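All protein chains but one are shown at their positions in the complex.
Right, subunit A next:
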Amino acid sequence: MDRGTHLRGLIDALPFSKALGMRLEESGDGRAVVSLPYDARLVGDPRSGVIHGGAVSALMDTCCGTAVMTVPDGSGITATLDLRIDYMRPARKGARIVCEAICYHTTRTVAFVRATATEADGGEVTPVASAVGAFTFEKRGAGQ
């Protein structure tokens, strides 16, 4: 199995992320990049065609969780404890959203993550949204 197939498999194993059309672009060493293509079914405001904040939250949550799963000495299993999302501006209609998450610290039991979501194609550099979260964490081989 090549690396691309393996990466896609990670997200396809999460039914909700798969249903939203998310794709894992990169991951490793406590970092992950996940993208969400524009889809009319995910629209929150039909007049502007802007994607619903909830779908952006789901992207951020998936990306943060994936970053935790790739921490080298981690068990690869995690769950969200809390997630705060700031919506800086609406994503343009039709734009694919790309989220990058970094697990910047872990203790024996908790992983701390931050993430930024931007538009994939387009000159706009201001992020669409940013997030910080705490996730459950377990070192590999611990407690078994």
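Criterion: a residue touches a chain if its C-beta (ideal position, glycine included) is under 8 Å from a C-beta of that chain, and two chains touch if they have at least 3 such contacts; residues count from 1.
Everything below uses one rule, namely that contacts and distances are computed from a predicted model.
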Name under which UniProt lists the unshown chain, selected from "Acyl-coenzyme A thioesterase PaaI, contains HGG motif", "Fe-S oxidoreductase", "Molybdenum transport system permease" or "Dipeptide/oligopeptide/nickel ABC transporter ATP-binding protein": "Acyl-coenzyme A thioesterase PaaI, contains HGG motif"
Options A:Leu10, A:Leu83 or A:Ala120, residue touching the unrepresented chain: A:Leu83
Candidate in contact with the missing chain, chosen from A:Leu42, A:Ala67, A:Ile97 or A:Val113: A:Leu42
Hidden partner interface residues of subunit A, rising order: 13-20, 40-47, 51-55, 57-62, 65, 79-87, 90
